[in-house]
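Have a look at this one before I ask anything.
For this depiction, one protein chain was excluded, whereas all remaining protein chains were kept in their positions.
So, chain A:
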Amino acid sequence: GSRVRLCVVKMGPVEVQFSLLHMSVYSQSFSPCGRFLAAGNNYGEISVFSLSAALSPDASEASQKPILTFTAHDGPVFSLLSTDSHLLSAGNGEISAWSWVELIKRVGVEHLKIDVSLRTSLEIPEINTMVLSLKDNSLFVGGGDNNIHMMDLETGVFKSTLQGHSDYIHCLAVREREGELLSGAEDGAVRIWDSRTGRSVHCVEIYKYEECSRPQFGKWIGCLATDSDWMLCGGGPSLSLWHLRSLSPTSVFPILGCQRQAAFYQDLILSVGEGGSLNHCLLSGEVKAQIPCTPPCLNTLALNGTEQRVLTLGGSSDQIDVFTNLSYRAFSLSF
């Protein structure tokens, strides 16, 4: 792949090795066709990998390298999201849109940059999470200013701000059917918002529930996932499965590390976090398997929904693990 570096300093080969040693992958997103993967890291770079090349029978070491790497933002890229034509990346207080068609052609030119106007006097807060609500064609952005911003995808204008959390937003999840948004934050609360009115319908303080709370780790909520009536949440408190209508925890998973991302997959629950393993859990609360991965701490989990069904994991390493079968790691892509 081609390295397009915007910084002026020329790095020697050893310096490049040092920077690879300290790289963390924070976000991933598959292309609409499912054959490419974009990953964002702590240096503000985005790399595009060709999955179809890496998975083909005559794949070599070169096909596990990116086809394109470019610097997208000044700060780390904590969140990536794909629409059906564009890749959205989040930097410090700004969102950039890149055309997937151009990226596949190895051109890293920004299509659009949106300033989310989060700036305070001394620093610009980060954007940690972005989710799409297809029903009302809006983008929800949660970040370091403790608020959730709602943007209309048609016009690119911010329609409303959902305020309520007392500390920065970690994660968001959308309940399409009910038109609701779930948010988890550093203050330990999970809030359920009505996206039309923009008001917080419920507020659950997870750490107050004895079965989940782990005071030695803190009260922050790092991951959220929802599947119609169910919600997964975890972070400082243990990863737990909640029934949304009754707002009570049904299962608590005995996973030691703090979880940073979780997802429902068929009848399984997959989660990743500190501890460096992919956890397979059952709805009953049992941990079926813990598969070790290359990065010692994992930040992001991504599942491909198209014909090439793969699971990719990124974390505190320059390597992204690729699973073709959920039970073991097939190979790793590297930045």
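Convention: a residue touches a chain if its C-beta (ideal position, glycine included) is under 8 Å from a C-beta of that chain, and two chains touch if they have at least 3 such contacts; residues count from 1.
Basically, contacts and distances are computed from a predicted model.
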Expected UniProt protein name for the omitted chain (select from "Glucosidase II alpha subunit", "Probable 18S rRNA (Guanine-N(7))-methyltransferase", "THO complex subunit 5" or "Non-structural maintenance of chromosomes element 4") would be "THO complex subunit 5"
Missing-chain contact among A:Glu45, A:Glu186 or A:Asp321 belongs to A:Glu186
Touching the hidden chain in the complete assembly: which of A:Pro76, A:Gly188 or A:Gly234 does that? A:Pro76
Which of A:Gly179, A:Gly218 or A:Gly285 touches the missing chain? It is A:Gly218
Touch with the omitted chain, as defined above, among A:Ser238, A:Asn299 or A:Thr312: A:Asn299
Chain A positions in touch with the non-displayed chain are 9, 14-15, 17-22, 24, 26, 75-76, 78, 122-123, 125-126, 128, 144, 168, 170, 186, 215-216, 218, 220, 222, 260, 274, 296-297, 299, 316
